[in-house]
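Now for subunit A:
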Amino acid sequence: MHLSLPLLLSVALFGIGVYGLLVRRNAILVLMSVELMLNGVNVSLVAFDVFWAEALRAGQSLAIFVITIAAAEIGLGLAILLLLYRMRGSIAVDEATDLREDPA
Partner candidate 1 sequence: MTIQSIDLMVLAPTIVVALGALVALIAELVTRRGQVAVGVGLVTLAFAVPFALAASGEQTLCGAVDADCAYVVAPLSVALQLIVLVSTAIVLLMASSDIAARRVPGGEFVFLILCSVSGAVLVPATNDLVTLIVALEVVSLPTFALVALRRGEPRAAEAALKAFIFSIASVAVSLYGIALLYGTTGAVSFNELAASTQASGPSPLATAGMVMLLAVVAFKIAAIPFHAWAPDTYQGATVPVAAYLSVVSKAAGFSALLLITWTFSAWSQVWAPVVAVLAGVTMLGGNLLALRQRLAVRLLAWSSIAQAGYILVPLAAVAGRLEWGPGVTNAVVGYLVAYAAMNLGAFAVVAVVARRTGAVDWADYRGLARRSPGLAVALALFLASLAGLPPGLIGLLVKVRVLIVPVGSGVWWLAAVMAVATVIGLAYYLAWAAQLFRQPDSEARPSVAEPETGSWTSIVAVAICLALTVTFSIAPSLALGLVDRL
Partner candidate 2 sequence: MTSNWLLPALLVVPLLASVILLVAGRRAESWATWFGVGVQSVGLVLMLGVLAEYKRNMSGSMQLVVDAEWVPELLVHFRLGVDGISLPLIALTSLLGWCAAVYTVRRVPEPGRARALVGLLLLLQVGLLGTFMALDLILFFLFFEVVLAPMWFLIAFWGSGERRRAANTFILYTVLGSVVMLVGFLIVIVKTGSADMVALANGLGEQMSGNAQLAAALLILGGLAVKTPMWPFHTWLPDAHTAAPTVGSVLLAGVLLKMGTYGMVRIVVPTLPDAMVQIAPYLAAFAVIGILYGALASYGQQDLKRVIAFSSVGHMGFVLLGISTLSVVGINAALFGNIAHGIITGLLFFVVGGIKQRTGTTAFASLPRGLYASAPRLGFLLGFAAVASLGMPGLAGFWGEFLSLVGAYHPAVPEHLFYRVMLVLAAVGMVLAAAYFLRVLRRVGQGAASQATMDDVAADEWLSWTPLIALTVVLGLAPVLVFQVTDPAVRMVVESVAGALP
């Protein structure tokens, strides 16, 4: 299989992730879309690792690290969402705009 196919997949995943990040109102879906982005990265990492196949297998080891990082982020993210829900009653991202500049 030529290297470009997995890369196309990873770009697709990354693109959808970015779209979800910027458009979705629900915070949890935003987190999910970030997961998508990270998985996109993982796919490309593994693909490159197979391509290079060098001694340290750096690509795959980084992929595993990325997975752990994603897990940590989601853990913390959900905690913050929980707090947000308790404080505001809703986890809509575009409603959380109390902190802003007032150019009056």
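Operating definition for what follows: a residue touches a chain if its C-beta (ideal position, glycine included) is under 8 Å from a C-beta of that chain, and two chains touch if they have at least 3 such contacts; residues count from 1.
A word on the picks: all candidates are chains of the complex that A comes from, given by their letters.
Since the structure is predicted, the reported quantities are computational estimates derived from the model, not experimental observations.
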### Task
Every candidate listed belongs to the same complex as subunit A; state which one touches it: 1 or 2.
1
### Query
Which subunit A residues qualify as touching candidate 1 in the complex?
7, 10, 14, 17, 21, 27, 30-31, 34, 37-38, 40-41, 44-45, 47-49, 51-52, 54-56, 58-59, 61-62, 65-66, 69, 72-73, 76-77, 79-81, 83-84, 86-88, 93, 96-101, 103
